[in-house]
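My structure is below; once you've seen it, I'll send some questions.
A single protein chain has been omitted; all remaining protein chains appear in their positions.
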Amino acid sequence: MHINVYLAGQIHDDWRTEIKQEAEKKKLPLSFFGPMENHDRSDNIGEEILGKQADPIAKDEAASQLNNLRTRLLMEKSDVVIAKFGESYKQWNSAMDASAAVTLGKPLILIRPKNLHHPLKELSERAQVTVETAEQAVKCLAYLFETD
Amino acid sequence: MHINVYLAGQIHDDWRTEIKQEAEKKKLPLSFFGPMENHDRSDNIGEEILGKQADPIAKDEAASQLNNLRTRLLMEKSDVVIAKFGESYKQWNSAMDASAAVTLGKPLILIRPKNLHHPLKELSERAQVTVETAEQAVKCLAYLFETD
Amino acid sequence: MHINVYLAGQIHDDWRTEIKQEAEKKKLPLSFFGPMENHDRSDNIGEEILGKQADPIAKDEAASQLNNLRTRLLMEKSDVVIAKFGESYKQWNSAMDASAAVTLGKPLILIRPKNLHHPLKELSERAQVTVETAEQAVKCLAYLFETD
Amino acid sequence: MHINVYLAGQIHDDWRTEIKQEAEKKKLPLSFFGPMENHDRSDNIGEEILGKQADPIAKDEAASQLNNLRTRLLMEKSDVVIAKFGESYKQWNSAMDASAAVTLGKPLILIRPKNLHHPLKELSERAQVTVETAEQAVKCLAYLFETD
Amino acid sequence: MHINVYLAGQIHDDWRTEIKQEAEKKKLPLSFFGPMENHDRSDNIGEEILGKQADPIAKDEAASQLNNLRTRLLMEKSDVVIAKFGESYKQWNSAMDASAAVTLGKPLILIRPKNLHHPLKELSERAQVTVETAEQAVKCLAYLFETD
Amino acid sequence: MHINVYLAGQIHDDWRTEIKQEAEKKKLPLSFFGPMENHDRSDNIGEEILGKQADPIAKDEAASQLNNLRTRLLMEKSDVVIAKFGESYKQWNSAMDASAAVTLGKPLILIRPKNLHHPLKELSERAQVTVETAEQAVKCLAYLFETD
Amino acid sequence: MHINVYLAGQIHDDWRTEIKQEAEKKKLPLSFFGPMENHDRSDNIGEEILGKQADPIAKDEAASQLNNLRTRLLMEKSDVVIAKFGESYKQWNSAMDASAAVTLGKPLILIRPKNLHHPLKELSERAQVTVETAEQAVKCLAYLFETD
Partner (left out) sequence: MHINVYLAGQIHDDWRTEIKQEAEKKKLPLSFFGPMENHDRSDNIGEEILGKQADPIAKDEAASQLNNLRTRLLMEKSDVVIAKFGESYKQWNSAMDASAAVTLGKPLILIRPKNLHHPLKELSERAQVTVETAEQAVKCLAYLFETD
């Protein structure tokens, strides 16, 4: 059995790499998908494809159409979603993607530092598991394949 | 036709009152639902019902179970969701509830100050309408009942 | 049993009035819903609520957000959809609403002049019934309540 | 990850070829599906299989049964739908297929010349992205696979 | 709690009356719905509304569009379906309606004489209960409201 | 807003009365539904309606058809499910009904004595809230209606 | 694209062979599934696995559990359903399977001799296409793969 994993969350550091490396070490049959990780390109993709927009809001609207196209389609094809929250950034689209996963019935693994528990308590309650590190998240996935 | 409206979002100020007053002025056939607005009680409701918990995380987990019970049940019975974002607070549960509404196929009206457009761009794109004031949100609902 | 009927289609003439009058004559337990029938207001509603937009496309986008909010919410609460096509206008949103009804599993009654059969053949095939006049459409609804 | 794309819309010119060529240039892992592109055969397929029908309406009904069989089945197996609108033809079945995609929760990429924005505004608002050229539509799909 | 009951099955004798009388005797809070019971009208309703059709098959097609409109809409609004099979008639639309109920997740109560068990065995297995008389079917519904 | 509550679980003692009394004391707008609480009748209802069965297994099968008819129909019309587990009895149908509620997306409130936590841990994890007394369960429901 | 086809209907003659041969002649990428075609085994499968049953009704019940297990599982994995009706046999399970397909949203191709149109009119109306021969049914499937 092969499992598709969507990695939702901020794109300012390379936490996805750590997840992928842990999975590779364990030789797990996983494929990973996620948002565009080049932050500038993610912000500019609307104008890159559709051309110069009227103002910053129109530029943002255009970019978000492309980013949401990607998220909807790749999450739909995934079996489980991992969402990571950190200290910085508003991360409202991380919360949006995590909640979409839960509402679609896809199990959510939430990664967050312990001190963020209070503002994330409702999302954590809806997640299937809440962990603190990428390594723990990969152990959750490894458990799917272990037999003893 | 009577419409149920769920008012998602932060509970630190009384933005819901303004919505309700605008709706009353227009005599719209709307009922409003939402989270517990007493912030302390919302944080303590877990221990209030289930008793003293082992630590702050367990206390938060217990409270969020009750808050999510309320949100799930009342949102399920609502026809449309209004979510408000402001300058303060992390508002991750606001984003969670707004995204749940969209994923359940319930139209979302997003209220946010213009300057928050960038971090909210993906959520705004999935909303049915994005406005800046409570008055505008009520006008959106009023339009449902107008015939000329 | 009370039935809610959504009247999709163009808003340039008053075909909805004829439907409602026929239903009233037969004293059928029906409630009718539909789009904003004031054509200018339907085109301007975005700017009316959200303020002046940057260009005609942004104005159209804003108006369609409000019009689609109305259609989604009222169609969701309806049991059956009647869509009327005529000789004039492109009527792409009529086709959009009719198809949404079919895909949502709501029975569609299509009204069209006989000579439009060819371009409407695929939509007609997905409709539950295709008729030529408002009076026939109301007879279809009356049949729901008759016992001999 | 392999993506299936349904190409809805008129069958009078070969716009689908341009899409496929752009995708091939970029070596994207896409498969394309769509309606019968031989216009005469699409109109005659009912009589071709079921034999001579009583009148032109019955002939159209028979043809549309086969065309809708094809559309329903191939769209169901597709992950994303591209619909193209042009200046000519009524294109009501294009609008029907585009709306079916949206209602089924499949992301829709709408291609239309800028000057058609007004009559397509409600459909454009429900689409995930609206573009003007086949090249832009393919760039939207390419973005799904890019990582920086 | 009020329960809506759809009475599927043949319309050649008045078995529905017996059901309704039994329910009335027990003063159960039930509403009953079902197909047009005037057999001739059921066969002719297509031509009655749409006018003379080209041949008997077209006449049947037209009638069945109206009959299915009625069945779909009334069954959708019902909580439970009773289907009766007897010795006479092919009763394929009875089997169709009974199976639609099961597939929609609505509990099916099947009434059939004991000697028809073999040809109905697969349908009986998918029914929630199989009984032999109208009185037994009503007792099943009465049980929903009894507390001791 | 009125809320329907299904009370799943064993029928050997009158725990449902306590729930109803607590709700009445608080004047909550709740309606309660549940299984037949007369244990003998619940076991005999199959033979009561369908007549003497061939053996105890056939008698059980007949009774369970009626009991499941009741559970499916009443749970479908409920907004929230309370399931109670105690020290005695196997309570497999309690677990079945509780799990059906969760899988249908209806929030589950689980009541169990603390010492049963281990064998109920997986069900407790899927419940929205786990409490130890009927009074606590009613407080959870009361919280839905409180505003400060 | 590979298509799975479920062949519902009576198992007294070998109409499925003709379908498969026509498909093979055209080299269509189709896989076919269907019920147990050995009629005696289909009737006895319950006792074959579960042992001697108490009476003919219990034997039928047991057999139908196995036959329905097969039908549900194989139809769920199919993209399109072909159902054949003939002059003989009651064929209520054929109607049941055909209706389940329609209600599940899977396109139905109905094969029936012309003279059976009247009793099958409601089922024919819900089918995507109605044909008279196996060869015609295969032509419908071939059309899915043809491009001009």
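Quick notes on this one:
The letters A, B, C, D, E, F and G name the chains in turn, as written, and every chain counts its residues from 1.
Here is the rule we use: a residue touches a chain if its C-beta (ideal position, glycine included) is under 8 Å from a C-beta of that chain, and two chains touch if they have at least 3 such contacts.
As the structure is a prediction and not an experimental result, all values here were calculated from the model.
Here the missing chain is touched by one residue of G:E24, G:D55 or G:E76, and it is G:E76. What chain F contributes to its contact with the hidden chain is residues 56-57, 60-61, 63-65, 67-68, 71, 85, 89-93, 95-100, 102-104, 114, 117-126. Annotation for chain A: contacts to the undisplayed chain at residues 1, 3, 79-80, 105, 107, 109, 128-129, 131, 136, 139-140, 143-144, 146-148.
Although one chain is not drawn, its touching partners on chain G can still be listed: residues 4, 31, 33, 36-38, 41, 45, 48-50, 65-66, 68-70, 72-74, 76-77.
Convention: only the chains that are shown with their structure count from here on.
Most remote chain with respect to chain F, judged by CA-atom centres, is D.
Centroid to centroid, with C-alpha atoms defining each point, chain B and chain D lie 38 Å apart. Taking each chain's centre as the average of its CA atoms, chain A and chain B sit 24 Å apart.
Residue positions of chain F touching 2 or more other chains: none.
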